[in-house]
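The other protein chains are all here in position, but one chain of the complex has been omitted.
Residue numbering begins at 1 within each chain, and the chains themselves are lettered A and B in the order written.
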Amino acid sequence: MSYPANFKYTKDHEWLKITGSSGVIGITDHAQHQLGDVVFVELPEVGRKFDKGDVYGVVESVKAVVDCYMPVSGTIVKVNSALESQADLINSDPHGDGWMIEVDLADLSETQDLMDSAAYEKYLADNAD
Amino acid sequence: MKQITQFPGTSGLILEEPLIFEKSVKGRMACSIPRNDVPEIDTSKLAAQGYFRSSIEGLPEVSEVDVVRHFLRLSTWNYSLDHGLYPLGSCTMKYNPKINEVAAAIPGFAQLHPKTPEAFSQSALRIMYELQNDLAEIAGLDAVSLQPSAGAQGELTGMLMIKAYHLSRNEPHRNLVLIPDSAHGTNPASSVVAGLRTQTLPSGEDGCLNPEALRPYLNQNLAGIMVTNPSTLGLFEKNFVEFSCRIHDAGGLVYMDGANLNAMMGVVKPGDLGVDVMHINLHKTFSTPHGGGGPGSGPVAVTRALEPFLPVPRIVFRDGRYGLEWNHPQSIGKIHCFYGNFGIMLRAFTYIRSMGPDGIREACENAVLNANYIKEKLKTHFHIAHDRLCKHECVFDDKYQQEFGISTLDIAKRLMDYGFHPPTIYFPLIVKGALMIEPTETESKETLDQFIEAMIRIAEECKNEPELVKHAPVRAKRRRLDETLAARKPILKWSPGIYPE
Partner (left out) sequence: MRYIPHTSDNRKEMLAAIGLTGVNELFADIPQRYILDKPLRIEPAMSEPDLMRFLTALSNQNADVGRTVGFMGGGAYSHFIPSVVPSLMSRSEFVTAYTPYQPEISQGTLQAIFEYQTMMTQMTGLPISNASLYDGAMAAAESALLALRVSQKSRIAVSRAVNPGYRATIETYCRNQNIEIIEIPTGTDGGTQLDVCRGLIADGVGCIVIQSPNYFGVIEDQTGFAAQNTGSSCQLVTIVTEALSLGILKSPGECGADIACGEAQSFGLPVSFGGPYLGFLTCKEKYVRQAPGRLVGMTRDSEGRLGFVNTLSTREQHIRREKATSNICTNQALCAVTASVYLATMGPEGLRQTAELNLKKAHYLRSQLSQITGYRLPLSGPIFNEFVLQVPGTVHQFQNFMTAHGVFPGIDLSQDYPEFGTALLVCATEVNTREQLDRYVALAQTYSKEALS
């Protein structure tokens, strides 16, 4: 699986796709692979504000639970309600149909310390078990 | 080595059986109701006020023969300790003596109501009192409460007592509990239920807790440390006494998770190592049966300093009588409606009386011998992170087998086909692909050798016939079950026509 070049990535394996002043956020292929079959996704309410680093949601597989952290600060404008009945979208299409939330970005400069796809792939290789 | 060709896991005739609800036929009955011998009463007012239910929708109507065949068939689908070895690390699956069951069924105990006036329940109270003393002696501590219903509830009780202790000394800010990353999940969970905060400590390269790791937390916020000894790696915590001292010097208390007491009883006393409070699992160390998940019993043992905080009622012996004592104003209160799982206490009492002091020590020694024997025999076939003297359990992993695409899970499933329950898998979390083996002292050398042979065969299969391992088990009542489906679309009760896709 390749990592889209136009995404930004965090050390906790979230991705961020920026379009103007809004962004779509999900978890990466590496994360879904570590988790195994996703069975349940906890998403926030539309309208909630989060700071960079806050937990915005939870992804559960049969044997594990991970918190999802905001790569940037923002207000939730949309959540992917398809995940309610099709949690497996995160497994089958983590960078596409498995998106989790869409946010209005509070501060674009916060994206500066995020990784690009090459840096993220190197990060994965360096930290491989 | 003797060539063992006959393994227990051969196939046989195991009967299928539907859900009891699917066998229901209207009008069938399995019970016998006594005749009413008192006058009828007028229930029309209660009925008019809507107090009565019209039916119990869905409850099955079956004959007595149906009940017997149904549950008997179900029982035959279980592997159990009476069938064979359960090398489950951290669970201490030792033989469950049958005399324990007979004792628990004696009518004078089984039919004794908990609110029977004390003068008429002296024997039950005596059993509890003597068991308290025995556990205190084994633990090397001063006082015991038998009230907690399981280890986790014992942990909660212990942590509540630590919290109460600090509160009594006007130190409410002492609310941080240090817990190693190798700890059982109940440790942090219990601390949080007790209203405390937790801090995870990393285990060292040698698998043991390094006293230096404590340093940043030895301040006025420290409530204490919660540690398992031997650790969940089956290794004696060699720095235990040192970090106990450091915790005490910093004003904290030491809680010991007693799940691994089978590796110490009669040989070392936790109280001598600096433990202030610990829980004991009667359903592990003291032979009471697991029952498919419970009931257990998790007594706590404490030092004199923590005694005032024990749950009430206390079981005491005063003026030649056993009794319940409620007047303990600093007690953390109650955690059970009555006194705890008395039937389990009675089984443990019977076990301790059967073993005596020599038996207790011998059990511990043989448990440690058996684990080290297995470790020695398997370490060339399975990778072991810490190859040194272990206590009652040892932890391997699937590092060698991963080379062939086989994981710990696959190995566990294949072991079933050989007629053994798998060891504990994927715990402790600090060992990737952990395979934790605890044979206990009640297994013979022949059984151990058979288990070792089976494991070696599986290691060979991983190399030469990996597909066999990957698709195991083939002989169990059911093959691998779809846990993803069960979690994505939970069906948690039977409804007519509702089945998984």
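Definition applied: a contact is a pair of C-beta atoms (placed from the backbone, for glycine too) under 8 Å apart; a residue touches a chain by one contact, two chains touch by 3 or more.
All figures in this text were calculated on a predicted structure; none of them were measured in a lab.
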Touching residue (missing chain; options B:Gly292, B:Pro329 or B:Gly497): B:Gly292
Among B:Asn221, B:Gln330 or B:Asn372, the residue in touch with the chain that has been omitted: B:Asn372
In chain A, positions touching the absent partner: 39-40, 60-65
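The rule is short, and it goes like this: only the chains that are shown with their structure count from here on.
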Interchain centroid distance [CA atoms averaged], chain A/chain B, Å: 38
Footprint of chain B on chain A - complex, ascending: 36-37, 39-40, 60-63, 87-88, 129
Footprint of chain A on chain B - complex, ascending: 426, 432, 483-484, 487-488
